[in-house]
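The structure under discussion is supplied below as structure tokens; questions concerning it will follow.
Every protein chain but one is kept in place in this view of the complex.
So, chain A:
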Amino acid sequence: MAYKNYILVCAGTACESSNGIALYEELEKELKAQGVDAEAQLVKTGCFGFCEQGPIVKILPDESFYVKVGPEHAKEIVSEHIIKGRKVEALLYDKGQKKSLQAAEIGFYQKQQRIVLRNCGVINPEYIDEYIAREGYAALEKVLFDMTPDQVVEELLAAGLRGRGGAGFPTGLKWKFTKNVDSDQKYIVCNADEGDPGAYMDRSTCEGDPHSVLEAMTIAGHTVGANQGYIYIRAEYPLAIKRLNNAIDQAREYGLLGDNILGTDFCFDIELRLGAGAFVCGEETALLASIEGKRGMPIPRPPFPAVKGLWGKPTVINNVETWANIPMILLKGSAWFSSIGTETTKGTKVFALTGKINNSGLIEVPMGTTLREIIYDIGGGISGDKKFKAAQTGGPSGGVITEEFLDTPIDYESLQSIGSMMGSGGMIVMDEDDCIVDVTKFYLEFTVDESCGKCAPCRIGGRTCYNILDKITKGQGSLEDIDTLKTLAQAMRKASLCGLGQTSPNPIMSTLHYFEDEYLAHINDKTCPAGKCKDLLTYTIIEDKCIGCTACARVCPVNCISGAVKEAHVIDQDQCIKCGQCFDKCKFDAILKG
């Protein structure tokens, strides 16, 4: 016998600490006492992510959402809601007098808005029919039968869609350039060479909704007059490749790709080109070179690919997320799309939220959402109740956003003005335990490794910056090093050939600006405030606190801790490799790290 109602009680750590367990037990008691334990099931759930309003109770199937529920409310919830079917008004989430009756009405749950990810986690990506059932290929129908290419371009311009790969160039304008060039052959390219550390938006989109990319590329082909498309995707994404190939086969079988699409004169086909995973191939001119079978190295622009791209022919090249937006814009109209977002940046942005955050994940929010909403409301806050230090956006080309900017509405311009950038959508959250110099060194190590080596500012400048940062983390830095870093950064920005070199000093400039004191601590005081840089750490045993339990000596991998049982132990500093295992093992706080 199925239950009529389900009472969901949040059992996340935050709710549990605000008396959630007592509430659960009280509800259990009341259900029995009032004789309805067979009608309603009591269920513990994961965090609803709305912790400051906890403990939270949600009742299904009517989705009533009760906040700040205490054990004393259990009786009323059961007698009113479960038995009489009346909502307990006093407990409903109240925002500005208007009582929200259902979860979906609460602003918190609308912080995410899924346009790009509309089908991810909803449809089976291996069946074209499920995509079609959710208005798939309806935008292509519209473009083929009801719109002229000019109207399509106008619609995209009016929508205000800007490239989601990072630079934010208006997509409609790109298409317009290519459309207006006279050429016997044009190409459409999808940039799926996602390379930023910690970013996986494009992979998830290709895996979860491959047809949205195919449909959009076909639309672009019709609009600009191209008959061939290429998806450049890295070989490290085997599942995305498999699903895209499968989707292409199904679309061809249905006549949605190939000759005479839907019985018209329009012919268009798409093929995959696999990249070997070089970061620089995400740069569009290097990407096109790689498709042509050449070594993936950038060339100066202009001419831009829109005019002279693949094999010298006009080429529209957009990133996966940009493509996935397009069918929805054409179906729902530019007015709908441009109503979402900020003045300069319309629509939504997908972020891969990672790092020291409770609910890491793939999120999609309207432009203009603040970092605070993303981290604390959607992400559930910093893990382990640590203090927020900074968020890194834009990957190796971006910078850090500090606490003072948590309330800045996010768009291309606002992020740039505070020294970071939108980038492709990786967002890495750092807490007080992360050393900013160490993080910067990580990004430089990445760009040094990925530099193609063609131009000197990037090849030599990057390496020199890395060496200086390495020196600083080892306590061997000097104040001149900071000036050298700044000079090098300027030179790299101005003289590098492509985006990789021009932007790779960004992490240095941004962290020097906001965290200069941390650099200075490494240089002047030879300490790492976050306790991350091994060479600047020492572990010592506090004699008074040590009871001689030998736990540390037993765990030490190099046997450098000595001392008799029940007597204070000593660490041999010359032998210590600073692994920190003794520090973690000690139950008496007898080991000092610093």
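Just so we're on the same page, a contact is a pair of C-beta atoms (placed from the backbone, for glycine too) under 8 Å apart; a residue touches a chain by one contact, two chains touch by 3 or more; residues count from 1.
Keep in mind that, in the parts below, contacts and distances are computed from a predicted model.
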Complex member absent from the view - protein name from UniProt, among "cytochrome-c oxidase", "Fatty acid desaturase", "NADP-reducing hydrogenase subunit HndB" or "Proton-conducting transporter membrane subunit": "NADP-reducing hydrogenase subunit HndB"
Selected residue (touches chain absent from view) among A:Leu60, A:Leu406 or A:Ala456: A:Leu60
Given A:Gln53, A:Gln112, A:Thr393 or A:Ser420, the one touching the chain that is not displayed: A:Gln112
Touch criterion as defined above, residue of A:Ile123, A:Val280 or A:Ile410 at the omitted chain: A:Ile123
Absent-chain contact - pick from A:Ile21, A:Val36, A:Ile83 or A:Ile132: A:Ile132
Selected residue (touches chain absent from view) among A:Thr45, A:Ser79, A:Gln185 or A:Gln581: A:Thr45
Residues belonging to chain A that touch the chain removed from view: 1-3, 6, 8, 11, 41-46, 48-49, 60-61, 103-104, 109-110, 112-115, 117-126, 129-130, 132-138, 141, 144-145, 200, 203-204, 207-209, 237, 239-240, 253-256, 258, 260, 262-263, 328, 354, 358-364
